[in-house]
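The complex is shown incomplete by one protein chain, all other protein chains being positioned as in the whole.
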Amino acid sequence: MTSAAMRSTSETTTGGNPGRGSLNGPLRSLRTYIGLFPFFIYSGFFLAIPTLQVMILAFRNQDNGWTLDNVKEAVAGVYLLSFQQSLWLSAISAITGAIFGFIAAYAITVSNIRILRRVIQTASGVFANTGGVPLAFFFIASIGTYGLLTTALKKIGIDLYSGGWTLFTFSGLVLVYLYFQIPLMIIVILPAIDGLRLEWREAAGSLGASKWQFWRYVAIPLLAPAFTGALLLLFANSFAAYATASALTSGTIPLVPLQIGSLVSGNVIADKANLGYALGFGMVVIIGFVMAGYAILQRKTAKWLGN
Amino acid sequence: MATITAPIRVKNRKVQKGMTLTPKLGPGLGFGLAVVAFYFFLPIISSFEFSIRGANNVYSLEAYGRITNQPDFGTVVGLTARLALVTIFLSTVIMVPTVTLVHLTAKKFRRIVEFISLLPLVIPPVVLVLGVLASMPVSLKGTPYLLALEYVMLSMPYTFRALDAGLGAIDVRTLVDASRGLGAPWRTVFIRIIAPNIRSAIFGSIFLTLALVLGEYTMAALMLWNTFPTWIALVGQQEATLAVALSIFSLVVAWLLLMALSAVERRQKARL
Partner (left out) sequence: MSTSTSSRVTISNLRRTFGDVVALDSFSLDINPGELVTLLGPSGCGKTTALRMVAGLDVPDSGIIKINGAAINNLSPSKRNMGMVFQAYSLFPNMTAIENIEFGLRVRGIDKAKRRKRAEEMIELVDLGQQANRFPNQMSGGQQQRVALARALAIEPNVLLLDEPLSALDAKVRAHLRDQIRRVQQEVGITTLFVTHDQEEAMAISDRVGVMNKGNLEQLDRPDVLYSNPTSAFVATFVGAMNRVPGKLLDSKSVEVLGKKISVANSGHGLSAGSTVNVMIRPEQFAITSGDSAIIAERSFRGPMTRIVVSLADGSRVDLDIASAETTSMSPGNRTGLTVSASSAIIEAR
């Protein structure tokens, strides 16, 4: 809190710090602007331009005129289905990942075993970035048709595949997505759980509150913004994922990133070219909203649990 | 209120300890953690078992030995390594001065720099690659280094955070005022005062960038370049055992990188 206050007071000083020799006045500001040029030019060229291009082309037709046709097509038929499936997949993997991630994060905090916490933190960093083909192989090797667990369960009479289920279905995808969703949750929620001070538990307890009352009136309200924010982050993460879906489904499950991918790879009829941009536009809008929500909730969490 | 009178028998100390309000890892939480641990270990163990299981169920590390013998191994690793170097170089050269400036003299710009740095989190790589293919000049699209140029953007949220935290922790303003007050020119201030103190943060951002480049699949695949992650996919279509061994291998590399990162972070914290 102090550093934020310090930051805001120094921001109100015009031109920075007076009396700093050659750093005074307009010459100094010019040097600063020049110093920031590389950043702005680079991100302008390599981020803003591609993104804007997608946004613009989403509304352009073949003859370079403006049109809403692409967007209309992007929310119809198989593409509408793709959005629905993507949203649904993201929601389920986010909620499940959030719950299990919270349990794991809370368990390691409460256990107070430092090495356990350190190991799980490093592991979370690794697994949160796992995806694509390696991740698909990890799961095929364990619960694929000839996977280790599959054969082990068969030996005791349980057949995972008896109901026609395979790893390459929607639920299989959710199961695999959890491999990076749960660690991401752990990473994001750990600081919030750490922010739960022991004094609050003890104060609530000596005032007569039971464990349940403490959770209901203090802990849950305090953790809710962080939890919800993390949930949104997991949602965005799942929605944007491409590699894992591509490795596991090869077109069997309609998802927006996969649709864009196949349009990029040219597996498409010529006049649908700008459809991809409309799909991309849709993705950015959705993720944009979700991340905005995340940012707002992060600020609220910092207010209560940041110190 | 209890109305126990003498003789007083105090309950078993263990029971009393349970009544203090310190949160403990109970059986429920412990079980939950165990389930999660099982969920994460199983695929790894299964994969490792698969990768060392040869013909006739003979176990050996033979597949791992074959990794380096693969015909494309050298080219692929070489390309990925070069991409990583370029990305790291560009990222460091752009971000370190920018974040330093933003902490020193350009405080008003901090908000907007932070916002731009976080934008790549909102724009999925799959959409970014769409835009890149639609907007970049053909000359750029013809070189794999376009990937590196874009990877700099993908890693920006992480590099900004790492450098921002590092600079925030050392009260740059005071250090600069003190050294400038003693007469040091800006170059000296930066090289001898600021840089050493944010060394850990710079290493941190390098490790994060490295991990990102080594694992990035989407853009490399859709732009049809043969980097390590896309190569694993290719091998996966041909030979399962080798591909699984590669997957385990890349996991180990990622783990080593993360451990190096946390060692660096711990050194930073210890010094403060």
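When the chains are written out, they are named A and B in that same order, and each has its own residue count from 1.
Here is the rule we use: a contact is a pair of C-beta atoms (placed from the backbone, for glycine too) under 8 Å apart; a residue touches a chain by one contact, two chains touch by 3 or more.
From a predicted model like this one, the values you see are computed outputs, not experimental measurements.
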Full-complex contact with the absent chain, from A:L89, A:I186, A:L222 or A:V264: A:L222
Omitted-chain contact residue, chosen from A:A204, A:L231, A:I253 or A:I287: A:A204
Residues of chain A (touch criterion as defined above) contacting the omitted chain: 1, 197, 199-200, 202-210, 213, 217-218, 221-222, 303-305, 307
Hidden partner interface residues of chain B, rising order: 1-5, 8, 10-11, 13, 16-17, 19-21
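Keep in mind that, in the parts below, only the chains that are shown with their structure count from here on.
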Residue numbers on chain B that touch chain A, as the complex places them: 21-25, 29-30, 32-33, 35-36, 39-40, 42-47, 49-50, 90, 93-95, 97-98, 101-102, 105-110, 113, 116, 119-136, 149-150, 152-153, 156, 168, 173, 177, 180, 211-212, 215, 217-218, 221-222, 229, 232-233, 236, 240, 243-244, 246-247, 250-251, 254-255, 258-259, 261-262
Chain A residues touching chain B - in the complex, by the definition given at the top: 3, 7, 10-11, 16-17, 20-21, 23, 28, 31-32, 35-36, 38-40, 42-43, 46-47, 49-54, 57, 100, 103-104, 106-108, 110-112, 118, 121-123, 125-127, 129-139, 141-142, 147-149, 178-179, 182, 198, 201-202, 205, 236, 239-240, 242-243, 246-247, 257, 260-261, 263-265, 276-277, 280, 283-284, 287-288, 291
